[in-house]
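Here's a structure for you.
As you look at this complex, bear in mind that one protein chain is not there, while each of the others sits in place.
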Amino acid sequence: MSDSHGGHGALAHHFEDLEQQREAHTLGMWAFLVTEILFFGGLFAAYVVYRSAYPEAFANASNQLDPVLGGINTAVLIGSSFTMVLAVHAAQQRRKWAIFGWLWTTIVLGTAFLGVKYVEYHHKWEHHLIPGPNFLFEGQPGGSEQLFFALYFSMTGLHAFHMVIGAGILIWLSVLALKGRFDEPGRNAVEMAGLYWHFVDLVWIFLFPLLYLLGRHQ
Amino acid sequence: MTAPSASAAPSFAPRDNYLTADYSWRSWLLTVDHKRIGILYLLSVTGFFFLGGLFAVLLRLELATPQGDLVQAETYNKLFTMHGLVMIFFFLVPSIPGVLGNFFVPIMIGAKDMAFPRLNLLSWYVYMIGGLVSFLAIITGGVDTGWTFYAPYSSTYANSNVALTAVGVFITGFSSILTGLNIIVTVHKMRAPGMTWFRMPLFVWAHYATSVIMILGTPVLAITILLLALERLFHIGIFDPKLGGDPVLFQHLFWFYSHPAVYIMILPAMGVISELVAAFSRKRIFGYSFVAFSSLAIAVLGFLVWGHHMFLSGQSVYAGVVFSVLSFLVAIPSAVKVFNWSATLYKGSVQLSTPMMYVIGFLGLFTIGGLTGLFLACLGLDVHVHDTYFVVAHFHYIMVGGAVMAFLGGLHYWWPKMFGKMYPEALGKFSAVVVFIGFNLTFFPQFLLGYLGMPRRYHAYPEEFGVLNVLSSAGASILGIGYLLPMAYLLWSLRYGPEAEQNPWGAKGLEWEKAPTPPPTFNFDATPIVTQEAYAYADDLPPEESRTQARLV
Partner (left out) sequence: MSASHDAAHADHGGAGLKLYFAVFAALLVGTWLTVWVAGHDFGVWNTPIALAIACTKAALVLLYFMHVRWSSRVVWMAAAIGFVFLAILLAFTVSDYATREWLEIYSAPLKGR
């Protein structure tokens, strides 16, 4: 979505006016998010099929995850979405340091999320819960519990990958903000990055109950 | 012909166009001009087409005799796999959208460029990287899973370059997504003043529908292929029956993309046909809005039928019934199109120019391909012809008889606009006939072979299938000549062909009426103002009748 930023003028050559350019970028971002929904969608389909086939195994496997860490991470991510909204808001009002500050708050929260994720992954590594030939569940080699962990790592891994990309984009935008790029495309870029960031949050809103909480009531 | 602004520039000196703007390598490899990107796509899909064609030649040579004498069974497996992979992912999917769509969608709606010119260039690079990775997999040993990568063979048992090929296909998928995204935004936001949705050429509608499929379907293929690669490399177990995983789930996810992908390949071809039929019948397309909406209907219905590839996979028979019934529904919008094209021909002043020869071929072959598709969608009959040459013949009638014929027709039709040169018409007509004859000779016997029970994907067969297979192989060699001829004379025309006028066919549409030949970098001398609907061929009709037609649209 970065077509306007390399150019020197605010308006790229092939657009008639800034309004057309902004609308095109917004729609392009949404079209991209549609692909993202279906990209994660394949994993959700696999999840639905296997969880309904092996409810017991999935509940047991899910109980190996730490809902406290998951819950904290959910709050952290929602918090980062909130600060992202504030960054977009600041961009609309062209407040340079506010943009910079809120972007970096978002980045820090995102990094915290990834840090917690690392702790969780490390814990799984130590307990042989990484899917593959060395997988052990309660001392037994992998059964359909392994399917849960294959999905857990695919889904949260893909999600974490999106977070890393997102953090990179935010760092880049914060540099642009310091350089004083507040023309219409510059502000719109913050908004587009915001859409992406919120989408990543949105995915986690579903991942948290589906992965961490399904066996808790037993 | 209403806005006089476009034709104002006098043409004493040869004017700058997108081809002459800059001759350096850099200007081509870093171009953001949608027309140059279209040319880059043209070069690369042609390369892949002949690579896939080479595999087809080897397949048909092997099948010319009943014994497996030319290649080993394992080699044969690799050959048909790579033929399918190259033709589908690297030729059919990107061909018409990448070449003709890239070049003409912006011009047809009166835009200076695509909405995201750099993403457009990126999509070509991503396509090339994916292509090179897959090519690397091919030359370092190949892959033998079939283009469908069915688990658990692909994930566990195959001893070929599955992971590397999968990565190549995964990467190429993003090229398709970027193209689709770009076309969608372009159509929504870049239309010239006065270019309302129902004044757009049907080519643009078809590309819009195609793009919707591209952005909705391709990501599911991407994640499926990714899971497959993970399964193969790290044995995570997701499709492994030993751990309770289900290989049929792979088929569900795979066909969620790959059935709609069939429409990614054929819808742009239908868009080309709509343009050509109107231009060479000198008549407004019959039932414009029906043809336009049938494209969208195909795009949506195409997502509801994927299970008809899985009737014999262990899928629930009840789901099979639903998928079977829904598959029949797709025939409705497809038939709407065929009927409307035929109705457009009726009482039109039909000119059998080269592009029109391809259209006539398309209409017949697509109809045969479509109708045999109904046989296959029928739950009971499919049990009989499943995985036989009947299926092979069916999808080649759609893909080669449909999509490739339309691509060639469109290429001939727009060639003068793209390069400013005319090709030799007589040779053009001759090769169209050669292609038609060669095609039918190749693939019609395969319907019979399949119905008689010859399974697909075997390198040897019983003697009694010999005659039909020889016919098929003979036809393939004619078809090959039919493809080499246009390649030769089109290249020849670039240097020696006569200069093309702005509108050599006397066709309607912004690309002919308003854009110079070849178009300048920003397509038009001034942003066109559109005041009439597409296909305003009513000039030749008496005034009253033309007004009636205009109101109907």
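Points worth noting:
So that you can tell them apart, the chains are marked A and B in the order they are listed, and the count of residues begins at 1 in each.
Simple rule for what comes next: a contact is a pair of C-beta atoms (placed from the backbone, for glycine too) under 8 Å apart; a residue touches a chain by one contact, two chains touch by 3 or more.
On a predicted model such as this, the values are computed, not experimentally measured, just so you know.
When the missing chain is restored to the complex, the residue among B:164, B:304, B:448 or B:478 that touches it is B:304.
The residue from B:141, B:314 or B:506 that touches the chain not shown here is B:314.
What chain B contributes to its contact with the hidden chain is residues 188, 212, 216, 220, 241, 243-244, 246, 248-249, 252-253, 256, 303-304, 306-307, 314-319, 322-323.
Residues 17-19, 22-23, 26-27, 30-31, 33-38, 41-42, 44-45, 48-49, 52-54, 67, 71, 74-75, 78-79, 81-82, 84-86, 89, 92-93, 143-144, 184, 191, 194-195, 198-199, 201-202, 205-206, 208-210, 213-214, 216-218 of chain A touch the missing chain (whole complex, contact as defined above).
Note that in this section only the chains that are shown with their structure count from here on.
Centre-to-centre, using mean CA coordinates, chain A is 35 Å away from chain B. By the touch criterion stated above, chain B contacts chain A in their complex at residues 111-119, 177, 180-182, 184-185, 188-190, 215-220, 222-224, 227, 230, 234-238, 243-246, 249, 252-253, 256, 522, 527. Touching chain B in their complex are the following residues of chain A: 1-3, 6, 12-16, 20, 23-24, 27-28, 31-32, 34-36, 38-43, 45-46, 49-50, 53-54, 57, 131-133, 135, 142-144, 146-147, 150-151, 153-154, 158.
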